[in-house]
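Sharing a structure with you now.
Note that one protein chain is taken out, while the other chains of the complex remain in position.
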Amino acid sequence: MNSDKILKNILFIASLLILLISGAMVYSLVRGSMVSFHEFGWKFIISTDWDPTQGREHYGALLFIVGTLFTSIFALLIALPLAFSTSLFVAEYFRNTRVASIVSTLVDLLAGIPSIIYGLWGFYVLRPFIVSIGLSSQGYGIFTSGLILAIMIVPYATSLSNTTIMMVSNELKEAAYSLGATRLEVIWNVILPNARSGITASYILAFGRALGETLAVTMLIGNANIVPTGLFSTGNTMASVIANQFGEASGLQLSALIEIGLLLFVITTIINAIGKFIIKRFA
Amino acid sequence: MHETNMNTKPSILSIEGLSIAYDKDKLAVKDVNATIKKNAITAIMGPSGCGKTTLLRAINRMHELYPNISTQGKIKLYDENIYDMSTIKLRRKIGMVFQRPNPFPTLSIYENVIAGYKLNGIKLKRSERDEIVESSLKDVALWEEVKNSLHKKGNFLSGGQQQRLCIARTLAFKPDVILLDEPTSALDPIATAKIEDLLIDLKENYTIVLVTHNMSQAARISDNAMYMYMGELIEYDETTKIFTNPKNISTQNYITGRFG
Partner (left out) sequence: MNQTNTLEVKKRIDNIPDKFIGRNLRNRLFLGAVILFSVITISMVFLIIGTMLFKGHNQINWAFFTQTPPNTFEAMMAKSSGKLIPGGIVNGILGSLYLVSIASIIAIPFGVLIGIYLYENSKKRYAGVIRDITDILQGVPSIVIGLIVYLWVVVHVSHGYSVLAGSVALALMMLPLIIRSTEESLKMIPDTLKEAAIALGTPYYKVVLRVLIPTSFTGLITGILLAVSRILGETAPLMLTTLGNPSINWNIVKPVSAVPLLIWQFYNDPNMVDLIWSSTLFLMGFVLLLNLLSKWIGARRKM
């Protein structure tokens, strides 16, 4: 009896660790941003300045917020047809066949490749290719980094989609077939409407993953502190600027970087929470 | 297979030398020959695994949904071989109702009834759609119960009502033949009785083929009955004859409950 209580208490205390960690994370980020917040207030979020020159330091996050959103949305748009097709391949068309499990394993491998390797591949293989076909002079920018990002998030988008698609019952599909529908029509009219929430949630979660990606994007986006003007323009993201400037930053600049980190934390948490909420409602 | 005295009635489906195999050598249906009579209820019965469901599904080619199926022989609908027809066209003439009621959960009752049209991309005028929905629901005796909730989703309906909704969905195409795969096995006795009465009403305008594992159901409502065993059609005759004077010993054993 006594040992039972002890164990239960230990387990409970362990669970408190999660609360402790999450609280401490928020606390540290906020505290580290204080200097910057006192200096710039809420305008930090909408300012596109980024000037580290001593004497007239002025920082703002908007450049990076735009860059992050731009790359991630572009990545999601590219990833959508790829992930959706792969899901249909594995969960519907070739479901339960050997081919499907091979494809599924390969997609999982995509998730296992470290991001620095994606960055290197993008830098040494994709970038010259894009330059060689004339799309861009140097190959850096939203387009290149977005493409790599797209490949990185495909596995995240497919895994949940697969589960939801496979859960659409056979009986519903058979009902549609017996009414004369083609396979495409069954997918469009029966599978999609009934798997809608899971598929949406998976894309939202993939989007969240894209927002926080650092290395691969840093190596390909050009690290230019400008507002991106077009698909092939260079730019910068929240994660990249932290990675790049952290080493030499101190004082106000460091605080500004931490504040950007806080913003990134908040944005990704909200996106992930929305994704989870959708999953809960559908389950 | 012995057919007698049914010959006087017109037929609608002719099954000729039908054999179906899964995986090369396992024959689920062996050389079945039979003609289904128009405007009659034909029951297909037999123990589990005898091939009755495979045979039923072969009539609207639903068995082709599964891989490694090979089919030999013909089935003719009014002299046209269904295996030469487009499945889309075929399934409008031959509809199917399944064992467990399967209305589309994301669609309203109204939308469920005309789901067939929507799936096939057939555009109808509003008045035509309303007419089809109303007449199909009336044909299954569901109209009065749902006419005020047509635009709600059907999950508040009981099992029996849902099944009738599925039948209405099939009727919306005014098919020539309706296939039913153990349609009442998931329903309680009262709902079962209602569906059985419904089928007897429907045979006036439709041809009904029904797989059932419930012999008394076959005896109650069918005009003709097929008895299958191990993929073969053992006996096929008017229901009264099969149940009172079966010609084959296997049939007799099944009917008297020796197995199955």
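Couple of notes before you dig in:
Letters are used for the chains, namely A and B, taken in the order the chains are written, and counting of residues starts over at 1 for each.
Basically, a contact is a pair of C-beta atoms (placed from the backbone, for glycine too) under 8 Å apart; a residue touches a chain by one contact, two chains touch by 3 or more.
Worth saying up front: this structure is predicted, and the values here are computed from it rather than measured.
Of the listed residues A:Trp50, A:Phe64, A:Tyr118 or A:Tyr203, the one in contact with the hidden chain in the full complex is A:Tyr118. Against the chain not shown here, chain B presents residues 86, 88-89, 92, 120-122, 128, 131-132, 135, 138-139, 173-174, 205. With the whole complex as reference, residues 1, 3-4, 6-8, 10-12, 14-15, 17-19, 21-22, 24-25, 28-29, 31-32, 81-86, 88-89, 93, 103, 105-110, 112-118, 120-121, 123-125, 151, 154, 182-185, 187, 205, 208-209, 211-215, 219, 239, 242-243, 246-247, 257-258, 261, 264-265, 268-269, 271-273, 276 of chain A touch the missing chain.
We adopt the following convention: only the chains that are shown with their structure count from here on.
Once the centre of each chain is set as its mean CA position, chain A and chain B turn out to be 50 Å apart.
Put simply, chain B touches chain A in their complex at residues 60, 62, 65, 87-92, 95-96, 98, 100, 102, 104-106, 115-116, 118-121, 166, 169-170, 173. Considering their complex, residues 169, 171-172, 174-182, 185-186, 189-190, 193-194 of chain A touch chain B.
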